Structures are given as C-alpha cells and as structure tokens.
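Heads up, the thing below is written out as structure tokens.
Only one protein chain is missing from this complex, and each of the others stays in its spot.
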Amino acid sequence: MKKAMPGGRASSAPLLGSDTEPTIFEMSQSGRRAFQLRTTGVPALPLDQLVPREHLNPTHVELAEVSERDLVAHFTRLSHRQFAVDLGAYPLGSCTMKYNPKFCDAVAGDPGLNSVHPGAPAHLTQGWLALLCDLEERLCEVTGMAGATLQPAAGAAGELTGLLIMRAYHESRGDQRKRVIIPDSAHGTNPASVTLGGYEVTTIPSDERGLVDVNALRAVLGPDVAGIMLTNPNTVGLFEEEISEIANAVHEVGGLLYYDGANLNAILGVVRPGDMGFDIVHMNLHKTFATPHGGGGPGAGPVAVASHLVEFLPGPKPAMTSEGTYEWRTPHHSIGRVHGWHGNAMVLARALAYITVHGGDGLPRVAQHAVLNANWLRQRLQAVLPAAYDRPCMHECVLTATGIKHNHNVRALDLAKRLMEKGFHAPTVYFPLIVDEALMFEPTETESPQTLEALACALEEIAEEAVVDGDRVRHAPLTTPVTRVDEARAARQLVPTEDAAERV
Amino acid sequence: MKKAMPGGRASSAPLLGSDTEPTIFEMSQSGRRAFQLRTTGVPALPLDQLVPREHLNPTHVELAEVSERDLVAHFTRLSHRQFAVDLGAYPLGSCTMKYNPKFCDAVAGDPGLNSVHPGAPAHLTQGWLALLCDLEERLCEVTGMAGATLQPAAGAAGELTGLLIMRAYHESRGDQRKRVIIPDSAHGTNPASVTLGGYEVTTIPSDERGLVDVNALRAVLGPDVAGIMLTNPNTVGLFEEEISEIANAVHEVGGLLYYDGANLNAILGVVRPGDMGFDIVHMNLHKTFATPHGGGGPGAGPVAVASHLVEFLPGPKPAMTSEGTYEWRTPHHSIGRVHGWHGNAMVLARALAYITVHGGDGLPRVAQHAVLNANWLRQRLQAVLPAAYDRPCMHECVLTATGIKHNHNVRALDLAKRLMEKGFHAPTVYFPLIVDEALMFEPTETESPQTLEALACALEEIAEEAVVDGDRVRHAPLTTPVTRVDEARAARQLVPTEDAAERV
Amino acid sequence: MPDYLPHTPEEVSEMLSFLGLSTLDDLFAHVPAALRLSGGLNMAPGMSEPDVADVFAGYTAANRATSSSLVCFAGGGAYDHEIPPVVKALSSRNEFVTAYTPYQPEVAQGVLQAIFEYQTMISRLAGLPIANASLYDGATSLVEAVNMAHGATGRSTMVMSAGVHPHWRAVVETFAAGTGHNLVVVPLRDGVTDWASVTATDVAAVVASYPNYLGVVEDLTPARELASKLNALLVVGGDPVAASVLRTAGQWGADIFVGEGQPFGTPLAFGGPYLGLFACSEAQLRRLPGRLVGETVDTEGRRAFVTTLRAREQDIRREKATSNVCTNQTLMAVTAAVQLGYLGTHGLREVATRCAQGAHYAFQELMQHSGIEAASSQAFFREFTVVTAAPADVVLRRLADEGFLGGLSVAALAGDHDVSVDDPTRSIVVAVTEKRTKKEIDAFVTAFAKAVK
Partner (left out) sequence: MPDYLPHTPEEVSEMLSFLGLSTLDDLFAHVPAALRLSGGLNMAPGMSEPDVADVFAGYTAANRATSSSLVCFAGGGAYDHEIPPVVKALSSRNEFVTAYTPYQPEVAQGVLQAIFEYQTMISRLAGLPIANASLYDGATSLVEAVNMAHGATGRSTMVMSAGVHPHWRAVVETFAAGTGHNLVVVPLRDGVTDWASVTATDVAAVVASYPNYLGVVEDLTPARELASKLNALLVVGGDPVAASVLRTAGQWGADIFVGEGQPFGTPLAFGGPYLGLFACSEAQLRRLPGRLVGETVDTEGRRAFVTTLRAREQDIRREKATSNVCTNQTLMAVTAAVQLGYLGTHGLREVATRCAQGAHYAFQELMQHSGIEAASSQAFFREFTVVTAAPADVVLRRLADEGFLGGLSVAALAGDHDVSVDDPTRSIVVAVTEKRTKKEIDAFVTAFAKAVK
C-alpha cells in the first residue's frame, strides 16, 4: 500500500506555495473516517439476510478514507486553485460571466424550496408550481412568446427540445422536412442539436459584415427546410439588422425560426425574439439571468414558443386552474418529457429572484449597460486589438490578433494566457471559428468602467510586450498554480481516473 | 478626487499574482452602490423634521461606495490572502488551532438561536436558557467545579472575572489580601488581569524542569496572598506534577488557586482542575472546544468555581426552577455583570454542540490524541530542534533553536517564517519568554500522523538549509503575498486608518 | 431601481461620449426601430432583495417540505439522504459556484481536480474504467447511453426493461423522435423483466435497471445473455448508493452504466439540479458524451488536470457530434466528490446498508396489516412496492394529512396502464433512507394501515 499523503500540508494553496495538491485517494488512509450517521433504532440485520448473496459485491468499492479535517483542507485548497467571477473579471465571450447575486443563492437555499420532493403530489407543492408558472410568464414576456417549458437543463438541451418541437409541428401538419439552416458563425451545439433532432445541417456563410447573407440564405431555402437557428446578436456580437427579412424568407417556405438565446443579455427588454419573427427561443438562465455557472453547470435552458407551438411543449407543465390553484398539465401534442423531473428547479428559482429584483424597468438597464461596456471596450482597444468587424457591437466584441500574430508570432491564445497574469480571466479564444485569431470579450454589465480600463491597459501592456519580449507572452502564464499544461499528452496517454493513473 | 481603483482586477489573488489589494476606499466611486432596502410604507419625513437640526452632522461620514460585485471580489480576494485552519496545519502553541467542525457552525446559524433578542423575557427564550444551563453543567463536570458563569467573552475576560470572584470571596470574609502569585512562564494576560483585579503580581521562577519550584513558591506565600494563577499543563506544555503540594501550600495560607484553562485540551476527561485543588477555572472555548478563532475572536471564557465561590459568580445566570422551567437568577454575593448581555452566546452554542458530539467517552480521546501528537512530534524532532525540557510533554512542546542560532545565525523566527513556505503555519515563537529561541508547537488532535511527519520533514529540510543557505531562511518567506513586513516602520510612522495614510 | 450595476450616471455619460453617443438608447440605433419594444416590458417594476424575499416566502409557505412538515418515504431516484453541513460548506464555496467550464486549466485546477476525483469515484462504483464529468440527470444519461449504443452498433432498436424509471423511459422516447430510435419496452412479471419475451433483432442496446424502479434487485444474467446474443450493448441504470454494496454494473458485464447521482449530496430540490452519472467501457471512449478530465503535466513537469479528448465534443465536431451536451452539472459532480469523500468506502456502504435495513423493516411491518400487499415476491433493496386496498392517490393524501410523504404512486409516475405492475392506480413505491428512524417508520406504518382502510 502506498503511504498516505499528508492532508494538513498546505503547500498547494497559492497563498503558500506552488506544489500540486494530492488527490483525495492519495490522502486516504484505511480505517480513517469523517462520516457520522444518526441513531435510528432500526434493526441492523446483516445485508446478506436482506439481499440474496449473489447480488452482493464480494469486494469493497474503494472510495477514499479521510478525516473531516483533511476533507475540508483538501477542498478548500482546491478552491484556492480555481478562478471564479467572485475573484475578478471573467470576460469570456458568449458565456455572460456576470456577477451572481448572493441573494439568489439564499433564495435557493431555503428548505421550503430545497427540501421538496419532485414526486410529491401537486397539492403539497403549490408554492413550487406557482413559482414555475410565474417564471414561465416572465420568460414569455421577455421573449415575446406565448408559452414555455422549464424542463431543459441547459442551453443545448433547450436547442434539442426546440428542434423536437419544430419537428413535431411539421409532422403534425404532415410535412416531412429535412434541413435546418445554420450560419457558419454558430456555436457548435447548434449543428449537433440539429443532427440529434434528426435534421441535416445546411451551413450558410456570414458576409463580410459578419451578418447573415440574406441572398445566400434565400439560395438555400426551399420546402424541405424545417427552419433556421440563429442567435441575435449573433456570435460575433452583432445585431442581425435584416432579421425581419430573414424571418419573412424562412416563413415563406414554411420554415420556423429558432432563437439561440445565449446572447439574450444584449437585448433584454429592448427587442424581443418574438417581435423579430422567431417561433422558438431557448434561454440560458445561467447566462442572462445570472445563475452561477458552477464550474460548468448546472444551468437551465427553458424554451419559449409562439402560440402555434404551445401545444407541442414538453409536459407535464405547471398550470393555474380556474380556482387559482395549480396543477400539472400535459399539452395536447406534447413532445413528451425532456427531463427526469421538472428541470433544474433551484436554478429556475434563482432566475426568478433575479428577474423580480430587476423587474420590468431593471431588465432593460441590464442590456443597456452590457452593450455600453462592450462597445466601450471595443473602441478603447481599437488600436491594439482591432475588432473583427467594423460596426457597433452588442454585448460582446470579437477582436482579432491577426496583426500581432503576423508581426510578432504571438497568438490570441498567448495573449489570453498572459492576461491571466495581469489579474483577469482570459477572453474566449478561437471562437467563433470564422474569425482569425479571435478574442471574444464579453465584459457584462456588472464590471465597472475602472475594471474595463484596467483590462484595456493590461492588454496594451501585453501587446507591447509581444513586441519586446514575445517569449514571455508565449510562455505565459508562469505565476499560476500550474503553467501551460500538456494537452496533447492528456489525450494521447489518457488518464481519466486515479486507477488509470496507477496503470500508467 | 483620486481615481477609483478597479474592483474587478484580481491580481492580488495569489492564484493569479502578487500585487497588493486596493482598500475598499480606493475602490470607492461616488454614486456607486450595493445596498438595497425593503419597501416599508413608513412616511419618509426628512431627518431634520425628526431630530433638531443642531444634532445633525452637516457633512457626510464617508464610508465606501462600491458595487456588490466589487464588494464580493474584494473580500473574496482578501480571504485568499489569509491562512486558516481550513487550509492546513496551524500548530500555534498555546492557541489550540484544531479543526472547527462545520456542524457547530450550522448549529449556530439556526435562526431559532441566532434571531433571539437577548433582552426578551425568559418565557420567550426557554430554549436558550436550557442550552446555557446544559453547557454550564457540562463545563462543571469537565472541570470538577460546582457552578460557572458563561458571560466572559474570552480567556482574559475570564481571568479578570475569576480574580474579581477571588477578591469578593476574600472581602466577604473581611480578608484584605494584596498579592497574586504567577510563575514566570505565564501568559501575559495573567499578570495584566491580576493588575486590573487590583492585586499585585508576585512572580516566581520556574525551575530547571520547567515546573513551579515549590520551595520558591513556599518562600513567597503568606497571609497577604490572595491566590495563585497557574496553567496545568503549564505554558511549556508540562504537567505540574506537584500540583497537590502547591494547592495545599496555597490553601494553607488562605489563598485560592486559579486555573488558566488555555491548556485544558491536554487533560479533558483525564484530570480535572477541581480534583487538583483549583478553586477557580476559566476555559477558552475557542481553544478546547473548537469554536473558530475568527481571526482573533470571538471567543468565550466561561469561569467555573468550586462550591464555596458559587454565590460570587456574575449574574444574572440561567437556572432551572423546581417546575423544570428556566429563569434568570443572580447569586447572592454576585460580583455583578461582566458582559453587556449573556456572553458570546453563539460561541457557547457551538461549544455545547462540540461537547455533545464527543460526550463523556469522546472528550478524553481528544486529550489523549492531542498529547500523543505533541509527544510524537517532540520526539521526532529531537535531533533537529531539541525540546527545551527533557520530559514527556502534554498537548504541546516547546523546542529551542538556540543551537541553530548559535551555529548558523538563524533564529526561531526565521525557521518559523520559512516553514510557511513549506505549507505549514508557523508555530508560536518567543513564548514562553523563559525559553531561549522558543518554538512552541501544538499540533492538536485533529492533525494526522502523516501531517506531523511532513511537518517534521519540512523542519529538517529547513534546518539543513540553515547550514547551507542561511540567507534563504533568514529572508523567508519570499513566496507569500507579501514578504517580511517592516514592523518598525508601522510603529514609528503610524498609519492606523486610510485617513492617516493620506496624511503621510 | 434595484440592480447590480456599478455605473454612476456620470460614468455612463462619459462612456457614451467616448463612443460619440448621447443616450443609452443610441447604442441600439442600428436595431430597426420597428422591432424595438416601445412600451417597455409588461412586468412589475423591480423590487429590493428584502421585498423579493417576502414574495418567495409566499411560495415556500405554499409548499410542504420534507425538512419540516413531511417525513419522506418517497424515492424514485430522489432520496432524502443526510447532507452534513461540512459537505454544504465545501460544495458551496464560491470559487466552485461562480466558475465557468474549466477552459483555462492554469487557473482551473480546483474544478478540474475535483472532477477527476469524481470521475474516479463513479468509475469505481460503476465497475467500468471510464466516467465522464457529469450529464444533466439520470434520464438524460440514459438518452446518451442509447445514443452511444447506436453509435457503437449502427442499429436503432433499444430494448428496455419496464423496470427502468418511467420518467427515464419517457425521456428516451421523447428524444427518439429526433434520432429515430425504436424503443421496445419489456414488461415485468412479478417485478422481474421478462427478457425471454423479447423478439426484436437488430438491437443496439439492452437496457436494465438495477434495482428496478419498483425496488426489485433483478438478476442481470438474462439481460447480459440477451445483449450478447444480439451483439448489443448492455446498459445498466442503477441506484448509485446500492452500487456500493451490490454487484457493480461492470461485474454484471455492462458496457454502460448510468445513474441518478442526486443521493450524493444534492438536496431533493424539487427535482433539480441533479446529476447524471455516466460510465462506460474503454471500447466506447471515443463516443463518450460530455466532458472528460484527464491527468497530464505542465511545462515544469508538475501534475495537472485538463479537459481532454475535446475532439469528440460538439464544439469541434459540430453536426458530426453524437452528443450536444455543453454545460453539464459540474457543481453537482464536485458536490458528489465531497459527499463521497466524506462518506468514504465504509460510510457509503453503511448508508446503503441502513437504507436496506430500514426498507426491510418497514416492509415487514406494513405486511402485518390488511389492505397492504407486496406487489411482487422478489428481493428488493431500499425501495419496495405495495398494492393497496384503497386507491394510491387517496392513500397518499391521507398519509400527507398525517405528516408523511408516503411514497410515489405508480400511476402518477407511469400512467394508468403501465406494463410494470398489475394495477398502477393501487401501487405505491415506498423508499427508506438512512435518515429514517424506527420511530418514524413505526408511525408511518400505523398511519399507512389506517390510510388504506
């Protein structure tokens, strides 16, 4: 047996050192324990008297055996090795890393919501049903839609749900359609969802403005087109000004318009997808409505639809009865369930709290200030990192490092890595794919002008450094808990678990 | 006006950089705000209609004006610049930095305790009174005493309370006494408390064993001695084996014995101060009973006394009535209140939770393992850092760096500073004052043998380094958020507030 | 106007003038005027946090929570387990909560390592070498599993036991509309899947549940044999707590394990966010949905973790991807790592054992009463199904009046005509966790006996 690593040595906490943190398995010592279980008084019969022996695993599944003290130290140190919105600006484009109000966490921490079993009958969960109905109503108002499902657990789940609604709609009309159109700037989940929705993807190029080329679109439209998936503002942060023309063209061939709501933060209370002609909209509550990303989830991806699609929504759905109580109802042509229960309920509750704090007057201010920040940053950086498209942006701006790369052999990735040493998280890089050496900044509305100025100064410094000491930038970051990691080796010599590690 | 510093730049988070963190005042921007207040409907009359104008401050008291986002980032970053038990071993001798169970925090977070007004009449706070009575009972059992007050807010407050009880006792007997005896190894609060208690301090030297010299004690005893203050184990971590002789000698002259409970962790459930002959005992609940130190408080310093002193305890005190309900009672000869309300109640609740989890069988195990760890470490380090006294220690060990200092000009402080770069908090240094180049390690029972071994190895490495590269040790730490600070300048050129900073 | 914006009016003006604009509206000048919302949102104005807290107090007051007013005997993938304060304290650390997907490994070792530890734990509990970084929930994990089977075999028929949770079956059905998969549900006989009745050919996956949703611990040998005969993948959906003591999916010969990870430190939370567990054999690695964290080194040779095999993912493969999952349930995976770290090898076994003990005690006691019968004669683990003299919804309502969430009605879960039990409208699935005391169980049994009258 390997010797257990010390749980109390804190040399991996960046405060003290730059060692690595042992895994919890390396800290494990047989016979040690943290757990305490209550006294129940239930007869403690041995397991093999309860379950036929042939079902029992003859060996123990080894987890870890650590003291509570070491458990706490381990995860506290790991937390110190992790960047987060709560530490500083996180201008990851397309991700809307805004401040997540602690108040909304507190709402979600209330046992009156948190300790309700999802299978409890409706009469015991009237509060939850009311909450979900209220959220649905607000989301419909924000998107200009007639009804919504709250089940999808993330944006991509919303996309697929939307596409299945699209499919069910066409099928209900006896209409077999084959293709869904997607601009080349789209997020990767869009084409993947289309495929899983049973459609073929037709990609259309963006024009030199960074917008949908309406003529190119018209060229691919036809009666086999089920619909189009768009974000607006699109993934380069620009508003598709010809959206009405696009909508008309698609509707003319009987197609539906799907709105990828990842960028909804830009237009909250200013323009609504429904008013632009969209039929189906998903929202990323973990973006627009500030529910925390949790290191990669949970999110929530409700889908709102226009009135002609309401009967296809997933079910069961909460609904108010004529007596003012709430019940579960399944729409007549529902595509069915898309989640094991009712969706990521605690995320939904957080989002409703956020929406209620802002209200009808506050939500547009969110969009306005998000767009203000992005445009200011774009303009401020013009000399150092030009925008990929020379037009006012919405809530995010895509800049390009083509020049720096060409002149100094310093890539967008290098700039991004170096930026972290200056106190800011990296922007999104190399997305969207259509922009060379893309750096996509989404400051969000919760960063101050001072922070934006400091960010801009940091980028200026780095751009200068690229000229005089390119290696420093190319080798960045050097001051973080680990330096650049060998991604190729991770894939080539895969070690996805501790056990694989032992085999290597 | 100065330009506001950016709240979103995280370069002071050790994860990213080694910059300093701006103060909240430097981040402040006039007109910015985080606060939200509820709607009350109360008539919003201007203040000068409610309070005579001559009472109103014509200027605003400037605090800071920051967004909630920046507030969170600021204090989160500050937290990353702070070592804590939850990050790793904190072997500060005399401080008992053991693991603080999160369960006890949860208990204290319950609004059923947390939201009770201290001035509410007893019939509305029966739960709290019961809790306090139960804690008093447990503390009396652990100390072997007859009654206790829970009011003192920390150990030092307990000391002074105990001395006032001592004084009241003597005075009640018409006995005017003058002096309190204290060994030279005592913690600084002891003599300070004696002075504030209106007594003179008589210091007695420790002998070469590190113990009270009973003969020296006898030599200073007399009818003007009010009592003696001792810790046992004493501040060099050794058990005063002649405690019964000491007690008899002091009692013979009519003096009382005061037990400084800072080291109670060593003897929990093994020996009791009462059984050793002590009359008055304070406990540091923030040490022995694992309530978190909070960066320097809050603590709690209950004082337990033998039966002849119960009537002098501070009041009011919670007590059970013959009907089994609870009420406040003031002892007949009470010295009076020593706290604005009932003491640090939430700390008391945490301590009771800790005691109840361990129970009568668990508490002695705490002491046993604390003593085991300290002896093991002492023995393990013998070759590198010899113990100041060559005897088995109790829960902590005092080592000396005299040799290293003499041979390599590396001081205890240097070793302590360098240790932090190896992932451990420094031990207590230069206390007790009677040991040259003292390093006082108190591992506590919650550190594992692996952690102790790693700590020992780190010290061995440093000792070696002291030989080959003494400067590295003398200049340590270099990898922490700040390096050694100029303490002399801090005192000479005092800047105790931001405003003083501006004047400098 | 309550919000979280930092901008002062002066700053807004300055920023606008830097852009050559005069009002915030000007930022949207290029948005066609006809599209812009003229009247504003039809929504009440903003309210301060304390006011919103009052609104939410209204919601919570209209719920009956298991923490206070109902003792929970309901399960179905959502269990009332103890979540110790230490687990909450660690998993709610804001560095974990407010981080994004770990795209920049240099500043994301915290989340990455926690996921690596999670993957290891799930892999061990599944008895399979690969586990991903999480999926949405148990149901969507199963969707990904059948999609993986389709990818592996090129076939589209999925043979699924009616013992699989009805909601999971429903979700698979929903997504099959897009993928064109064909679902064959195999009925239960006396609580056990009638695998012998399967006639389908060209099968991609055989899907079993262990234990099944009625609580029965089915022998998986016939399922494994069927899969082998058909050259299909065996998918096992399992209770991850039971997985600590029962034979692992890997030991039964499964190719894929899926499960609902809620019992690992996540509260009941009205059904979400939960945690989709997913593990598989080495052979399926390149088709793995979602993210995967792997170990590697940094430029200084220090161990480091990073998301790996990204080439499978939708952001690279686009329309050729076999899964579209992007945001997953990382925080719940981190929470699971903390909870399993807390429980450890023996703690989790002890929890599982206590669940089984409690369930068997409750079952035995219930069987003493008339009007309550076992739905099957089979062995069960921590959940069992009873057939009641009175309709299930009536019984559950009466139990609620007595302070018990008495279980889940099969009719409510699966509809009135499911092939898993004889009479869904009189069948109740009862679950017991390690939290339930003998006293609570005894009171529950007494109330139950009264309720079925």
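So that you can tell them apart, the chains are marked A, B and C in the order they are listed, and the count of residues begins at 1 in each.
Here, a contact is a pair of C-beta atoms (placed from the backbone, for glycine too) under 8 Å apart; a residue touches a chain by one contact, two chains touch by 3 or more.
What you see is a predicted model; the values in this text were computed from it and never measured.
Put simply, the hidden chain is in touch with A, B, C once you look at the whole complex. The residue from B:M145, B:I243, B:A387 or B:A401 that touches the chain not shown here is B:I243. Among B:M276, B:A306, B:C397 or B:V435, the one in contact with the hidden chain is B:M276.
Checked against the hidden chain, the listed residues B:L47, B:V220 or B:V467 yield one contact partner: B:L47.
Residues 49-50, 82, 84-85, 89, 94, 435 of subunit C touch the missing chain (whole complex, contact as defined above).
Within the complete assembly, residues 7, 15-16, 29-32, 36-39, 66-70, 72, 76, 101-103, 105-106 of subunit A touch the chain that is not shown.
Just so we're on the same page, only the chains that are shown with their structure count from here on.
Across every pairing of chains, the maximum count of C-beta contacts belongs to A-C.
Farthest from subunit C, judged by the mean position of CA atoms in each chain, is B. In this assembly, the C-alpha centroid of subunit A lies 19 Å from the C-alpha centroid of subunit C.
Averaged C-alpha coordinates put the centre of subunit A at 45 Å from the centre of subunit B. Multi-chain contact residues of subunit A (touching two or more other chains): 19, 32, 36, 68, 72, 76, 80-84, 86-87, 99, 101, 357, 420, 446-448, 480-481. Subunit C has residues 2, 4-7, 11, 47-49, 84, 86, 89, 94, 107 in contact with two or more other chains.
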